[in-house]
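For chain A:
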Amino acid sequence: MNFSENLLATITGMIRESSEAGLIIPHEDLFEALGQDIILESDCYKISFFEKALDKILEKNADINKLTAKNGVSYYYSSLSMSDTYASILARKHDDTLIADIVRENSQLYPRPVPLSLFEHSPFGFTREQILDQLKRMFGSDGFQDILQTTTSSGNIFLYSSRFLDHAYAIKMAEWIDIGEANNP
Partner candidate 1 sequence: MANYGGWVGKTLRVDLSNGNISIENTLEKYKDYLGGTGIGYKVLWDEVPAGTQPFDPVNRIVFGVGPLAGTGAPCNGRTAITTLWPTCWPKSLVASGHMGGNFAAELKYAGFDAIIIYGKADQPVWLCILDGKAEIRDARNLWGEGIRRTSMEISRQMGPRASVAAIGQAGENLVPMSVVINSHSHSAGGVGSVMGSKNLKAIGVLGTGSIRIAGNKEEWEKAVNYHLSLLGANNQHVVPDSPQKWSEYYGPTRWVASPGRRWGAASSSIDTGSCDPHNLNRIAYRTNNAAFFLGERAWKYTVRGNGCSSCPIRCHTILKVPSVSSKYGIPEIGQNTCVGMLFGRNFFRSFPDGPKGETSIEACMVGMSLADDLGIWDNYGQMQRDFQELYYSGILKEKVGSKEFKSYSWDEYEKGSPNFLFKLLRGIALKRDELTTALGMGTGYHLERWGIPEKDWQERPELSYWKMGHPRHHSSEEAGQTGVIINTQYNRDSQCHSHTNFIRNGLPLHVQKQIAVDIWGSTDAIDAMSAYSPMNVYKAKMAKWSILRKELHDSLSICNWMGPWIASPLKEHNYKGDDSVESLLYSLATGNPKSREELDKDSERIFVLHRALTIRDMQTSDMRTKHDTVPKWIFKDQAGKPPFSSGSSAMDPDDIKLAMDMFYSEMGWDLETGAPRTETYQKLGLQDVADVFDRNGLAVG
Partner candidate 2 sequence: MTKKNDGDILKRNGPSVHSSNPCFSRREFLFMGGIIFTAATASQCWSSGNSSLIIIEQANGLVVGDPSKCVGCRRCELACSEFNDGKASPVISRIKISRNLNPWISNPGVKQFGPGTFGNGLVIQDLCKQCPHPVPCANACPHNAIVLAPNTKARVVDSAKCVGCKICQRACPWDMISFDPDTNRATKCFLCNGNPKCVAACPAEALKYVPWCDLTKIERPRISPNTFISPSKASTCIECH
């Protein structure tokens, strides 16, 4: 199947532009913006044509990446201006497991616990109530038993995953991050 260079360049440009603006672009938005320009006899055929065009773009441009969220929505971004880390946070923004995921990632990778306040700021942008709601749901359901919390001496809550961090380490690090860092400049 042949795709016009123009079409591929337009789609690639859209993806790069949205990444530059700090956004990942869902499949649907790309299709809406471009779909009407693809003149083919049936919508079904049109969709598959579009899919193939996207595959081609992914194959040809090392910077273009695709992420599929839990609900099946595919997102595209360009690593020229957006990191995998950031894109994956955006792609999971509406997953109810986002907070747990982030907590586990931090516990495993760095390793350290994270303050609740992390989720109040960009790019998460949850209200304190939303965060507490999510936590309540998590603490009461299966699959999240590893997500634990510790409260520092100034009353701030930190979260960690017991899969990767033991309790003593998490407590120590939470206290350090919350109070120790600023007291040891």
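Candidate selection criterion: all candidates are chains of the complex that A comes from, given by their letters.
The rule is short, and it goes like this: a contact is a pair of C-beta atoms (placed from the backbone, for glycine too) under 8 Å apart; a residue touches a chain by one contact, two chains touch by 3 or more; residues count from 1.
Computed from a predicted model, the values in this text were never measured in an experiment.
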Complex partner of chain A (touching, any copy) among 1 or 2: 1
Residues of chain A touching candidate 1 in the complex: 19, 22, 81-86, 89, 109-112, 118, 121-123, 154, 166-173, 176-177, 180-185
